[in-house]
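Submitted below is the structure of interest, expressed as structure tokens.
Every protein chain except one is present and positioned as in the full complex.
Per-chain numbering from 1; labels A and B assigned in written order.
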């Protein structure tokens, strides 16, 4: 059973959310390139910035349509929160990329590469879960994605703790500590926000069943 | 057409929000004085603190009236969010002033002076937008303020990035980096919260038209 036919308004929230999640994955993939290069070339940096602008626009579009639309495919507050959190994910890619640029990071760090892999996996699970939201029959696939996103957040948590412990153990330059502490912390924050998205999606499912 | 006559409750939310925004501007102007002096004299410090207390009281008044009032001039959640964000703006002035005091900052920093100017401009735009909320016919003036607040946030973003890049380039004392990184970051956060206020105001407008 498709939910869409019950919400015959011209405005397709699902389509917008799919686009939004697509931008998150695109940002994650670009961030992986940056982590693997260990340095920001201006092309990758401006790519992240342009993805962020696209994300801003789609957030704005979702929220303004939300305020104009009487019947929505799921609870208004869930639409609002979902758009906000997807926007936050994309913003965090901009923040962390910006830090790498401002801090003039110029070496590949294997932990950051690992982080970038995990983050891309999580963003892809977010995308699948959101694409499946169109149809209640995908309930189980969505739940699997949410479980996976939660798992990846736990992996990221442990990764950040290990990275910080090593940083404080090995790095003798306080300015290096300041820089990498920010970067590892923000990398983990992206996974936290993906988990927030998973929670919102679970909320939407609970209400539908 | 005035919205007020449709909401003939004794309690005037508009008046309270105007007062609230007035405190935000007062805090911004005091912060500008602090930035220009490059040092906190106790009078300015206690002035920020007393503005914060007034702000707390008015937030409390708005929220408790909100819970007691059946008919409100705009959506309850928007009133709630607007009061919270205005409170957050004023709190951030207290936070940043407190940092300048605790970190014993004692020199004029031209970037912070520039920040203080931009912040005051943004707070004044917030005040104008809120004052105009009383009457739908001010729709365009409000939108102009929101656009301006967004513009100032972008200016602040670039300003913070430039300030941090210079800080990490020139400052050799890690403790100096810790202090000024906090101050620049918090200065930019004030502009972020002003932008959040602009978004709430846009939401209110969208619903009314």
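Structure notes:
Rule of thumb we're sticking to: a residue touches a chain if its C-beta (ideal position, glycine included) is under 8 Å from a C-beta of that chain, and two chains touch if they have at least 3 such contacts.
Treat the numbers as computed from the prediction; the structure is a model and nothing was measured.
Checked against the hidden chain, the listed residues A:61, A:113, A:143 or A:177 yield one contact partner: A:177. In the full complex, chain B contacts the hidden chain through residues 63-64, 67-68, 98, 102-104, 174-175, 178-179. Taking the whole complex into account, chain A touches the unshown chain at residues 161, 164-165, 168-169, 174, 177-178, 181, 199, 202-203, 206-207.
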